[in-house]
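Here the complex is missing one protein chain, while the rest keep their positions.
So, chain A:
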Amino acid sequence: MIEISNLHKSYKMGANSLHVLKGINFKVAEGELLSIMGSSGSGKSTLLNILGMLDEADEGSYILDGVHIKNLSEKLAAKYRNKFLGFIFQSFNLIGYKNALDNVALPLYYQGMARGERMDRAMSYLEKVGLADWASHLPNELSGGQKQRVAIARALASDPKVLLADEPTGALDTKTSYEVMELIQEINDEGRTILVVTHEHDIAQMTKRIVNLKDGVIIEDTLISQNRAAQNV
């Protein structure tokens, strides 16, 4: 599903340049639930942004579902993001003046789906995350866990190949974190590929594979036996 080889990225900070990714190589197969770990500054968020086509690598190749992601125009990048990827952010990033249902329906709007179908689809995803009753509520009327569930429903709405989660539990308490991870595991059980960036070990243990990043290189890449979140709740 994802093939990355020799990926480099550096940021210019005034006169200095900060080399963040120093040659990353890894593959992700379909249906994997993988966590990328590392302390802050290890380059894990940068990697995720490049994977999400929110940022571009300086060097190296990135193949997503057989498509070379390189030198994309804004237009094409937008199209691929919509088609291939679903994002889950630490700070949820819901649109404040839209209710839960409209937020979930937004990627479908950008796909050009007709209104009625869009709303039906969005509703079914809200049901899936258990928030059907909250469809008409605005984000600021929801708890953190509920917001993240709406964000997950939104990420799923366009039926993407890969879900990218950037510290999805970073802003949540332990109990809510586990609930969110349980949902992520369930979605993975249905066969969807999911990448989770985290620095919390217990969260990483709930995935099936851990990629450990340090100073811009992968120092460890191990398959683990998954901890089911449901048992911890």
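Here is the rule we use: a residue touches a chain if its C-beta (ideal position, glycine included) is under 8 Å from a C-beta of that chain, and two chains touch if they have at least 3 such contacts; residues count from 1.
Basically, contacts and distances are computed from a predicted model.
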item: Hidden chain of the complex, named as in its UniProt record, picked from "NADH-quinone oxidoreductase subunit H", "Carbamoyltransferase HypF", "Translesion error-prone DNA polymerase V autoproteolytic subunit" or "ABC transporter permease"; value: "ABC transporter permease"
item: Options A:158, A:176 or A:207, residue touching the unrepresented chain; value: A:158
item: Of A:8, A:22, A:98 or A:199, the one touching the omitted chain in the full complex; value: A:98
item: Sole residue of A:83, A:137, A:199 or A:214 that reaches the chain not shown, by the stated touch rule; value: A:83
item: Chain A residues that touch the omitted chain in the full complex; value: 49, 52, 54-55, 74-75, 78-79, 81-83, 87, 89, 93-98, 106-107, 109-111, 115, 154, 158
